[in-house]
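Only one protein chain is missing from this complex, and each of the others stays in its spot.
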Amino acid sequence: MRGLLVMLLLMLSAPALAQSALPPAPYADRQIDDPALEKKARTLMETIRCLTCQSQSIADSNASMAGDLRSQIRERIMAGEQPEHIRAWLIERYGDWVSYEPTAEPILWPLWAAPLLFLGLGLLIVRGRIKRRRS
Amino acid sequence: MIAEAGLAALWLAASLALLQLALVAIGLAGGKSDLLGAVRPVAVAQGCLTAIAFALLITLFLRSDMSVLLVVTNSHSMKPWLYKFAGTWGNHEGSMLLWVTVMGVAGAAVALFERALRRETHMATLGGQAAISLGFYVFLLFASNPFARIDPAPADGQGLNPLLQDPGLAFHPPTLYLGYVGLSVAFSFAVGALLTRQVDAAFARAMRPWVLGAWILLTLGITAGSYWAYYELGWGGWWFWDPVENASLMPWLAATALLHSVTVLATRDALRAWTVMLAVIAFSMSMVGTFLVRSGILTSVHAFAVDPERGTFILVLLGIYIGGALALFGWRVGAVREGAPFELVSRETMLVVNNLLLSVILGLVLIGTLYPLLTEAFGHKVSVGAPYFDRIAGPIALALMVVMILGPLTRWRRDRMREVGRRMAIPLVAGAVVLITLAMFAWGRIGILPFLGLVIALAVAVGSLAPLWKRNLRRTPLFTWGMVIAHLGCAVSLAGMACDSAFTVERLVAARPGDMVETAGWTLRFKQIIPIAGDNWTALQADVEVSRGGSEPVLMHPQSRFFASPPTPTTEAALLTRWNGQLYVVLGQEADEGRWQLRIWWKPFVTLIWLGGFLIALGGALALVGRERRGWLLKWRARKATEALA
Partner (left out) sequence: MRKLLIWLPLLLFLGFFGLFASGLLRPDDRIITSKLVGKPLPPFVLPAAASDRPPLANSELASGKPRLLNIFASWCVPCAAEAPQLMALKQAGVEIDAIAIRDARPDVDAFLKRYGNPYARIGLDARSEVQIALGSSGVPESFVIDGKGRIAYQHVGDIREDDVPMILDRLRRAQ
């Protein structure tokens, strides 16, 4: 009975997932032994957008391709590569879209300038409301 | 029959909304003020009819009436009754019906209970409410009829998205919705006041309970939604800066700013134009949020009921209402006088800074959310995610928290810097203690934002209690308690967020049944994998026995579930709550050689995030009750006094 249920489950889940039956890549869900390196990898993975699921980072995704990319990132970090180098490598392939961290492209300058712009505008509006210090 | 009755109720309610708008327009503009007497009964009748229509739709869902298209596409006769019930609003048409129902009922409440406002402004407000409702009635009746029949009726329905089949999510959207739509009342108040040019303290006092009520519900809705994402998505995250999450955060930010500025208007009769502007913006953010979620122009994990055609309809409504209100603002607000400027060291100035910072955060969330849309118009795809929002909005939010300590400790009108400094001493010491402790034990191991977050959280926690210092606690007004508790809630929530990002321990393993895993002081024994079946799902369940320091072992059951209709796999995390944190276990995929992926997190004090959210809402509720009770008491005393004189 139990075996039947398991079989039924596996049968049902295969077409719905439409993902590979291969087990996850070695470092997809396995941490690097060195916590400092793992932290580096984890920080990077949280800012890389999953390609097959659109609105999640690869750190938060069940997609098999996200798992493969996690594994690749961990392996490259272990080999001594810098996270920003891996990010640049991915952007070279998938464009700025792949990075949840906006890049320094000119088209993104207004976004980075926004906080100063808003604070400036806010102070301009507030200025009239506050009395100057009487000396 | 039920479906036809529901549709009839909806048509009737829509006609009444039109009548209400016409009565107000002719009554106010045409000078026929005797017509205005009919406005209130019409508003009440309209509210009742919307409630009836919604109740009828719920009945259809509970009965699994498969001759109704909406029930077929969103329900299934095998579903537990709770999800049949919740399925009513777990779809586009049903949630739009909920939207007009809330608007109708809120309008009826404004008609029945509002006494403080001047008559013309009151009537203009009801006119505004009817005008907004009307647009959504048209939308429902012509583009998303919830009562449409299907012929021939199929044998059974297609089911509800399994991610939505969760007790938490059954009530999260309607709570958020009540908040979203509750802000429409503030919007109508603002439009009404602009029309009659009566923006004053009385207007602020009349609007305040509505803003507070909507804000409480928004707070609860966001808190619940965050907890839902935390345990349902199975990755231990509680906020992803996803467009849909941002869409719920933006109205909350605007409402929070409005809540504070309305207090300045009620107390000092100042910030008139600004408060009106915020009231318009708050509901505009609700509508923009609805548009973003429904139109699907931004990709999101939470997107549901996406349809560009509906998006066009909502966009037109957006243009009419927001554009109209902002044009009215530009046209009329010149006539609204601003009061005298504030002293630099005063409660007013602190609240102005609060509003400034909240508005800047709101602006940043808005632009960050929409920026990918903007660059896409130039053919350049970008993503704006957590790294941007954390890094940019995070420091501003921390600055806001510092102002939160200062504000309540500063007097209205005029205070002295030295006095404020003296009152700040204890919170500053508290912050310094955390600073030194953390610097000694955790320097370099935790990021700068969580570090500052913890320091400021404790300073705010102590500082938020300071207004109670040396006061008779029993005679302290309820709304002061409300403020204290809401501010304390912010500190609690901030502490939870900082602890989660600073101290969470993650452990990913591939384990065979029988294996032991040690992490963060916990011992986990992976006993077995068993298949189990629920009402409308089957699952693989891991039995994991956990214990800590030789304590009594507890069994945890993370599951990997599979829903048959519609076919969807989900992960069900197992959570074990202790006073000092949560153990979070997820069953992942099958790895090689009979091993299973287990994802384990120990999250110290993570529950504080939602406890804080709950405290914020509780504080709001106390303030609401306190203000209302005081209003009643004052009125009661005044009546007694007149009776005594007579």
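Each chain gets a letter, A and B, in the order it is written, and its residues are counted from 1.
Simple rule for what comes next: a residue touches a chain if its C-beta (ideal position, glycine included) is under 8 Å from a C-beta of that chain, and two chains touch if they have at least 3 such contacts.
Computed from a prediction, not measured in an experiment: that's the story for all the values here.
The chain that is not drawn here is touched, among residues B:Gly37, B:Gly319 or B:Pro566, by B:Gly319. The residue touching the chain not shown here, chosen from A:Ala25, A:Met78 or A:Ile107, is A:Ala25. From the options A:Ile32, A:Leu51 or A:Met78, the residue with contact to the chain not on display is A:Leu51.
For chain B, the list of residues touching the undisplayed chain reads 273, 277, 280-281, 284, 288, 291, 295-297, 299, 308, 311-312, 315, 318-319, 322-323, 326-327, 329-330, 333-334, 370, 373-374, 376-377, 381. Seen across the whole complex, the unshown chain contacts chain A at 15, 18-22, 25, 51-52, 54, 64-65, 68-69, 71-72, 90-95, 97-98, 125.
The rule is short, and it goes like this: only the chains that are shown with their structure count from here on.
On the chain A side of its complex with chain B, the touching residues are 2, 5-6, 8-9, 12-13, 15-17, 23-24, 29-31, 42, 46-47, 49, 53-57, 59-60, 62, 95-103, 105, 107-108, 111, 114-115, 118-119, 122-123, 125-126, 128-131, 133.
Chain B contributes residues 233, 235, 237, 240, 242-243, 270-271, 299-301, 303, 338, 341-344, 349, 352-353, 356, 359-360, 363-364, 367-368, 371, 375, 378, 380-388, 392, 396, 506-510, 530-531, 533, 538-540, 562, 564, 567-569, 571, 588-592, 597, 599 to its touches with chain A in the complex.
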